[in-house]
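In this view, the complex is presented without one of its protein chains, the others remaining in place.
Let's turn to chain A:
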Amino acid sequence: MLLLLLGIIFLHLAALVLLFVSTIVSAWTTGESTTSDLWTNCTTSGCITASTGEWIQSVQAVMILSIIFSCLSLFLFFCQLFTLQKGGRFFLTGTFQILASLFVMSGAIIYTVMSPEWVPEGNSFGYSYILAWVAFPLALISGLIYVILRKRE
């Protein structure tokens, strides 16, 4: 029982950490000398803030929202752990986690679709971008587990 609890919490925290790293670290696209991400474009000479288009701002917003929702679901999980009746399901926690995964998915999709505009030819996607895509199924699975799980003693 304790093992199950620890496993679930570990999964949730892993998804959360991936979300944080993906949003903060500047490596959505990398080239030989440039890296660019949601917030800045960096070359070997220096960093400038990213272009202020509408779509990149929406990607920023959606990634931040997914982090907020994932943190909220973790907090709600601990609340529900102590207040839920026996046999009840962690619906609220699961909803928030699934919403967070949907936000990450839409952010990654928007970035992929708009990348021909922002990413010059020859640059490949960096590891932050890949982490965003990995965080999406992790968060989704975690949310589904919460919805299915029933509280035991």
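Note that contacts are C-beta pairs under 8 Å (C-beta built on N, C-alpha and C of every residue); 3 or more make two chains touch, one makes a residue touch a chain; residues count from 1.
The working rule: contacts and distances are computed from a predicted model.
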{"item": "Listed names \"Anaphase-promoting complex subunit 10\", \"Pyruvate dehydrogenase E1 component subunit alpha\", \"Myelin protein P0 isoform X1\" or \"Vacuolar ATPase assembly protein VMA22\", with the criterion being the UniProt name of the chain not displayed", "value": "\"Myelin protein P0 isoform X1\""}
{"item": "Touching residue (missing chain; options A:A61, A:L81 or A:V113)", "value": "A:A61"}
{"item": "Contacts of chain A with the absent chain, listed as residue ranges", "value": "49, 52-54, 57-58, 60-62, 64-65, 68"}
